[in-house]
Structures are given as structure tokens and as C-alpha cells.
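First the structure, which I've put down as C-alpha cells, then a few questions once you've had a look.
Note that this complex is displayed minus one protein chain, with the remaining chains in position.
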């Protein structure tokens, strides 16, 4: 159903926008306000990151947000409550983003069932390659949720097809190597990579890692279905406060 | 002739007294005054120590005196001048005490000849065993000077006889192991040792190392021909000044 | 030993970001090649005997044996390795692999600093660029090691995130790797992390057990009753234990009990009930974590044991009862260092001293027919600042204060 939502939305928009927050950063209240701003500004999907103490794939901005949120006492249960709250108030799909240990400790089956209960549509688990994710994949699919898997610039064609067969909803394409939050040069050099991604999956493509301004998104139009803004909104909140988020997104 | 002097003196005294100074300590002038006090108080022989930077066989008191004297600029030449001075002014035998390097660097032959010139009668070189001292022994003997060698509590009978055959004037008996300036228990336990010394040489016996009060000297009477006071007078000068030396010696 | 994805029972695996999959595929391929090539082991052990001093001795601790009046105590002397710890074995082995893979840069995490020094040393020798990640707390407690790493040409980056110790350094190293894997190899320092690291590091460290087995058979004509190793990530323990797969030999791993298991301030994953199975830093094992799966702060006087996870291979051995796990408190460790210095003239690293403390507890209960081997994974010189503090040496304090005045 995520796929359908995306395809439907793409009929009226050239490209969709997915944003990201770390639940509980800079506070639980602030998280709620940020989501509100984002939705009002027209965002199409939102990733809710459940903070983890060892966010290996995240760069400094999101890493610090994870830590701060945990220091303030954010719990997994709190994140589910938050998810329930936003998914009932706002009419766009929300996804969880987190690391596998959060699911593992919770119990993968229960975690997925509770996702359903709180209205979350899918999940992105960057440290869970499909080979390790059989239990998760099955639980997600049998609950009609979308396990979002990742393509990277080093992924082979064959492996893309394999990953695509495990995923549902859309594929998350890393625009470059590295961790979140660093700059990416969006230029024609990437064309080939996106063509390769497209060729190897029938799922919609979300492109993230380093997307941070209008030019980036303009470049992605026609190549990707979803542009993902991650660290940039956190940086914005840090520097200019929550109020700046809406305008920033409208400007994209 | 040293032997003769000793034997003659022993006719009027139960035991002779040999004292010791470090030339140039606490100053050259003071050294002169100390010698004067000593002679006036009736001392029979005096050792003039030429200071050396590495006085391996000396304990802390004499070691520091050596260092201080050198710091004040005492030279070997200065010590010869000093020797000339005292031997012309005072009518008792003076001996040099020093380490072998002082002779070696000066040239053993010249050193001995200059000893004759300044009126020194013999020398004690604690780091020169007779085996290493052939050149020295010959030079001394052919110049009618006395090479004073040492017996120690660890010396065997056989070796005592050998040492005795190399020495002249008298034999210096260490009353105990160790370096100069520590306390010795002069008790009957030492009787055997002194008898052994006596048995193995026909030279007069001087006993030193730890002799510091009347009781020590009384004990030595009849066992030794000469009692040697070393560190104790230096200690006295350090603590009570030069003036105290005369009375101290008279009291012995 | 492990299946294709590096599982030991339920433990292990490779929970890696997609971007690293190709890198790991290549690493596994190369590692398989060298592991199956007997000439590689020859190259490796030649390097270790020409550059480090392998075989390291197995020293009979005559005085300690007499002191406890029980088992005969032998010490495997990994402290005599170049750079002063068993870490050299792993690092030189990976260095040869890096050469084969044609990479030009290495990165590593370090806790005690030993692995960092070893990696910086290897990089100097092989001519690789080198960056070392080290928790800020560890930078402080192991400054001499930082100094040497830098002098050897490595860049040392203090990690100021998280708890600022070993685990955080590992995260940072991974962040570097996902960016620079084209020319960079991550020289993981212990038998943890995603497959093939546990297997690969254990493979290189198995040189310890191979030698020890041969040595004890030559010296005593029989196998030991028990072998002891400290357990941080588990590499020196794996190295020793792998030489004694026999049922008759009991393998004992000694973890850090810090201020005491009951205080919660420790780093005991296998012998305390505080740890549970989880997935972090790319592999599944016992972790010191809370119910949400967030990692806890750990504590040990030994920086090299101050870690949340443990080798999946050891977790499996624990589960199957193939090894026993004990712990030693900071205090017991200091006492063990003191005793070993006074009796044998040997200074164990604080990490290694956990193995000594564990063995000392049991030596007396064994008979003179029994033999125990303690793995001295490293030398204690590196710990002078920590040991001097633990001993409260007033002259050392004076010395440092005077030095500081010179620097005013």
C-alpha cells in the first residue's frame, strides 16, 4: 500500500519528499512540532528514528541527536506512543528507522505487530541486510508492512535484484558512500547509478544521503520518486529553531 | 726510616696516633690550621689526602670533603705545595693518601720523586693492590719512601705475608669491612684478627676504620702500634670548628 | 567452524550496512584464500618470528607455583611480542591481507592503545596510511600509547561521542570505513564484529595456542589441566583456547568485574546475568545492554577489557559449556600484578592480570600433577599511569608534579 500511495502521489507531483526526525530530539514536544511543520509544509512521508546508543551508520548530526534523545530518557515504548500520536493526527505514511537491536530486544514479532497497532507503515533498518532479516521480512510482509531495503553505489546488479525481491514499498538508494549528513555532489555522474537502480527494481526509488537543497531535488526529479532529507532538518532545528522547518521545506 | 721512627716513638708511648686530613677541606688555610692543631696536640703521623673525584673506598664524610675540596679548586700541584709547607714546618712524618689515578696521570716516577722533594715519607693508595703496584713499589723503594699496603679482615695469611713483603714502613689494618667513617665495635672479637696480622708481618701495625674515641684507642693498646683517626676529625671540624681538634686529640 | 555467514550457534553473523557488503565479500574471499593456503601461514609465522619474537616463551613460574603450592603454573609470554602484546599477531596477519588486497590505508579502533600501537606499527612497516580511533577516556588513561602511535606516523582521533571508550571507537571506525572502503581496510582488533572478523582474528591469534600446546608437550609431556585468558573482545582467549580443544583441558576466560559484579560497574558479559543477547556493531552476541537494547556504560581498570560485547565464538563456547567464564575485580587485578612482579619479575598488563587473578584463585586447589597456563597477553609498562595511581605511589606523583612545573 506504500507503493500505491507513492504511485498515486506521483501523478500530481514530479517527486515526493521524505523527511526524517529523531524521536525525542531536541525533546518529545519539539519532535511533535517538527512533524506538524513538516506535514503542513507538504511532506509526503516521514521517517521516525528510534534512537539507539550505537548508530553505526549515522554521521555526527544524527549521532548526536540519538545520544541527546536517549539522555533525555526516550524509550522504545515512548517512540511507539509518539508514532501512534502522529499517525493518528496526520494523514501521511510514517516509517520507523532504527537499528536492528531495538527490534531484536523487543522481539521482532511483537515489534512488527505493535507497528501495525500504532499505524506505522514500514521500517528502514540500516544494519540489517536482507540475508540477516528473514524473520523480520516475513513478519513485516505477513503484517502488510513494508521492509525498506537499501541500494548502495557498491551494490551489484544481481544483488539489487535480490534485495528488491526482499523489499516492499520502495527502495532506499544511498546517493553515495559514507554516513548520513555529509555533502553529496549531485551531478550527472550519478545518472548511471540511478539508471542501474531503476533497471533492477520495480519498486519506487527514494534517494537519500546528502540531499539538502532545492538544486539537489531538482536534479533528482525524473530520476528518483522520493527525495529524502535527513540530517539537514536536524541541522536547521539546531541552528534556527523549529519554526524554520516549514519554510525550508516549502522552498524545496 | 718510617719504621724506625715508629719503633723509636713506641719506646715512650704505648700507641702512636695517626690522623688524616683532606687537603683543601674545608679550605687550604683551614687544612694548615688543622695540621698545626694536630701536631701541637701530639699526633705522631699525619695522612694528607689528595682529593679525587671518585673516592671509591671512602665513606660519606671523606667523600664530601673530597668533593668540596675539588670544588674549591684544589689541584695536585697545590697538594704538593701544601705538603712541602707542612713537612718543613712540622717535625713529624707526613704521608700522602690518594687514589691511584692521581699518581698515574702525574706519572708514577715523577710523583714519587716530587714526594721526596716535598718531604713526604710514604703513601697509602687504597685502590692499588700490590699486584697492580709494581712500578709504584719500585719507585717508592728506590727513593726510600714507604708504600703502605693494607690488610683487611678478609685477607688470608698467605696474602698477608705477600703484602707485607711489598710494603715498607708499616701496614695499615682495616679494623672492619666497609668504607671509612662508619662505626666499628672494638671488642675482643677482633683480637684474633690482630694476632693474625701481627703473625704475618714484621712491620708495625696501624689500625684504622672506625677509630673515634678514647675507648677505641685504649682497646688497641698492645695490639696495634698506631691508631688511625680518619673521618672523626673531619666530622669534628664540620660540627665544632678547627679549634676543637686539639682538645679532641689531647683527650685520646 | 562457522557457517557461511559466520554463525556460531545463534551468535555471530554480519549485520553490516549495505554499502559494506561488497567490501566484506572481498575480505571473506581473500581470507578464505589465505586460510586455505598453507604457504600463507608460513609467510605469516616467518614475519612474526623475524619482526616480533615468535615463538614467545612459555615461562615456568617457579616462585608463583611454590607460593600457591598447587598446580604448576606456566605463563605464555605474549608480552614479549614487538609492541608488547598479542595484538601484534592479529595486526601483522591483517597487514599481509591488506597487502594482498592492494589497499593503501588502514584504520583501527583501540581501547588500551595496544591495538592502536600495533596497527600504527604495522602501517609504518607496510607503508600504509593509518588512522586510529580511540575513545577520549582511553586517550586520557593511555596517553603514552597515543604518543607512540602519533610518532609512528598515525593520526589518532579521540572519539568524543557516546561513552567515549572502546565501543565508540569501533562505531567511529565503521563510519570511516563506509566512506573510504575503496582504499581502506578496517583492522578490527579483537575476535568481535561482523563475520569474518571473529574467525579471522582468531585464526591469526591461534598462533598462541599452537605454540603453547607444542611447548607444554615438550616441557611436560602432557596437556595442562586448565588454561586461563582474560576476555575483552576475546582475541587472546580465542588464541590460547584454540590450541586446546581437548576435553581434558578446561578453558577459563576471565572477564573484568570492575568494582564488583553486584555494582553494575563492570564489563562481564558471560559470567554475569547483566548481559543479554543482542545485535550491535555488526554481530550478535551477549551485550551489556538495557531492556530497550541500549548499551550500558561499562567499567574496568583495564581499558582493553572495558567493552560491551564479546566474541560470538566465546558466547557459543559459553553456551555449550566448552569454556568457563569467571571475573576479577579491579582490586584483585592490582593484587595479582603486585604478586607477579614480586615473585617472578614479570609485569602483566592490567588486562592480562585478570587472567592471573583468576588463575591464582584456583591454583592452590589443584595438585602438583596439574598444570595451568596463563596467557600474559601484554606487558604492564603501558599501564604505568594507571598502576602508579592504583598503587598510590607518592614518588610518582611528585615526579609528575615536577615535570608539570617544567612545562609551565
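Labels for the chains are A, B and C, by order of writing; each one numbers its residues from 1.
Throughout what follows, contacts are C-beta pairs under 8 Å (C-beta built on N, C-alpha and C of every residue); 3 or more make two chains touch, one makes a residue touch a chain.
Given the structure is predicted, the values throughout are model-derived calculations rather than measurements.
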Item to complete: Kindly name the visible chains that come into contact with the excluded chain.
Response: B, C
Worksheet entry | Identified contact with the non-displayed chain, of C:182, C:291 or C:393 | C:393
Worksheet item: Per the definition of touch given earlier, which of C:28, C:71, C:97 or C:120 contacts the omitted chain?
Response: C:120
Item to complete: Could you please point out the chain C residues that touch the chain left off the display?
Response: 49-53, 56-60, 63, 77, 80, 82-84, 120-125, 127, 140, 143-144, 146-148, 150-153, 338, 341-347, 381-382, 384-385, 387-388, 391, 393, 395-397, 399-405, 407
Response to the item:
Omitted-chain footprint on chain B covers residues 52-57, 59-60, 63-64, 67, 70, 75-76, 99-102, 104-106, 126-129, 131-132, 149-156, 159, 163, 174, 177-179, 182
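Here is the rule we go by: only the chains that are shown with their structure count from here on.
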Discussion item. Is the chain-to-chain touch network here best called a line, a ring, a star, complete, or other?
Written reply: other
Worksheet item: In whole angstrom, how far does the Cα centroid of chain A sit from the Cα centroid of chain C?
Response: 37
Practice prompt. Take the average of all CA coordinates in chain A, do the same for chain B, and state the distance between these two points in whole angstrom.
Written response: 97
Fill in: For chain B paired with chain C, centre-to-centre distance based on mean C-alpha positions, whole Å
66
Worksheet item: Can you list the chain A residues in contact with two or more other chains?
Response: none
